[in-house]
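Rather than the whole complex, this shows some of its chains in their spots.
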Amino acid sequence: MEKISATIPLDHFVSVEDLTNKEVLTLIKRAAQFKKGTISPQVRESLYAVNLFFENSTRTHKSFEMAEKKLGIEIIDFEPSTSSIKKGESLYDTVLTMSALGTEIAVIRDSKEAFYTELITSPSIKCSIINGGDGTGQHPSQCLLDLMTIYEEYGHFDGLKIAIVGDLKHSRVAKSNMLMLKRLGAEVSFSGPARWMNETFSEYGQYVAIDDLVPEVDVVMLLRVQHERHETHDDVNVETYLDDYGLNETREKKMKPSAIIMHPAPVNRGVELQSSLVECDRSRIVTQMSNGVFARMAILEAIIAGRNKAAETSY
Amino acid sequence: MEKISATIPLDHFVSVEDLTNKEVLTLIKRAAQFKKGTISPQVRESLYAVNLFFENSTRTHKSFEMAEKKLGIEIIDFEPSTSSIKKGESLYDTVLTMSALGTEIAVIRDSKEAFYTELITSPSIKCSIINGGDGTGQHPSQCLLDLMTIYEEYGHFDGLKIAIVGDLKHSRVAKSNMLMLKRLGAEVSFSGPARWMNETFSEYGQYVAIDDLVPEVDVVMLLRVQHERHETHDDVNVETYLDDYGLNETREKKMKPSAIIMHPAPVNRGVELQSSLVECDRSRIVTQMSNGVFARMAILEAIIAGRNKAAETSY
């Protein structure tokens, strides 16, 4: 019988880079055990969470909701468009309110980078904060589910060759992924339009043309062309992007037999990935979505453990 | 003691016309038994449904929600306006996502006719699909609750005279109702502005002027003037519509003593129906709304039975 590792206590979950490799692996293993059904934690009654999504989301928002329900956490709905946000109330005062009402966990997505800093340092806000994506900053729960999906496939990170391909400039998951993958022992390379590369990325891996990269790697991790974050739409030619920089069927045939395709979704079908490949055998895109629920259960469990620990030590 | 009929297993519920008369009557009887409280099904734990309404709705949306709660089904909220739909994600990819997250039932209303075809044939989508209204196509749960309401009143369909009156052209419930009522043995007639009649309707019944029709029938089933589906509003004169084509107090007085008024609602008070008649003695409009919850419980129960059966046979 597989050893069940205990969770780790966390006060907040705002950046995956703050965690040690061991902590990341613990969360991944807990997530895998939730997936297998080998653990089913008892959450104390009347634990309330609020999900505050100030940017559009399906996967992240709904998988946190599913994870909360599976853990028995009560959810307070929050719809920014009908809240006092519309009367000019700030994020800080909104979270302060939800904290005063008795919610203990706030999962937040906001367009402002590092929005969470003022929240976790407030003397009045008692909520634990989970970062569901901060502008073009980070997206730590996505990073964790990506790592979980790779670990599930290969059982390790050491020496894995991983290509991160596409809209590196606007992606909030690319930066966390390159940093964490390197730290965990994988070898990262980049591709996509060269103008989206950034000098700081060279610390983590090198740029390789897509046709040279695809046959060599274990994972092709595609990024979404984030039309909504581009200043002008015309910097991407959606007619030619797939053949110039994306993964089409021709390139897919050149991948190693065991190599997998990943994408955080939503996919621009026919832009960064040929539509027929979304649900192909080597695609792990649907698996990533499923794993997201379990990764978020592991995050929430760690937050609850952190709150329980803090409650004990305050006596 | 009344015999309790077992439910029928369904994979999806997208069109009432796909069901046999016997299956329809089974669903109606189960709904009636939910209403009486003579049955209270045990749903297995952790069964998740998502309600995806891409067109405005109060009755259908909220009565599915109520039915789900009464059956112990966990609901994942879905608000299209804050989802990745806004980033251009398709209905197909949205349902694929919700399926990957672990929802087993998706109740969907969409403006596209037969939107469900690609969903129920997908190799990757594992959700059962319930059609909550497809454009001007069908609205099978509304048809079922209408049939339930008539059956509750008369105990049979044979030889009942039923008038379907009003915006036949844009109604998604009229077509199912005329087909099913005829198949179940009722005699259907139509009224309303003649330009909304359609040659295909003559297969099911004939057009009769409203004043000739009203005194003859057992049920006056009014349809909503669907302003929002008309290309121009000026084809309906709301000042004269009631007296020209609608049910006003004068006509209501000429109805048979036992005859009832039905309307799927929302009612345009004063247009197709005089406002004072909405809550009158022979109106079953409030009853229809109440019955909608029980009819949808019967549909959901049949879907769950279908999923349980499929799970068994897959061993």
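So that you can tell them apart, the chains are marked A and B in the order they are listed, and the count of residues begins at 1 in each.
The working rule: a contact is a pair of C-beta atoms (placed from the backbone, for glycine too) under 8 Å apart; a residue touches a chain by one contact, two chains touch by 3 or more.
Note that the coordinates shown come from a computational prediction; the quantities given were computed from them, not determined experimentally.
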| item | value |
| --- | --- |
| Given 2 visible subunits, total identical subunits the whole complex contains | 3 |
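One rule holds in what follows: only the chains that are shown with their structure count from here on.
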| item | value |
| --- | --- |
| Centroid distance [mean C-alpha coordinates] between subunit B and subunit A, Å | 40 |
| List of subunit B residues in touch with subunit A within their complex | 46, 48, 50, 74, 76-79, 81-90, 93-94, 96-98, 100-103, 123-124 |
| Sites on subunit A touched by subunit B in the complex | 53, 56-59, 61-63, 65-66, 69-70, 77, 79-81, 227-228, 265-269, 279, 286-287, 289-290, 292-293 |
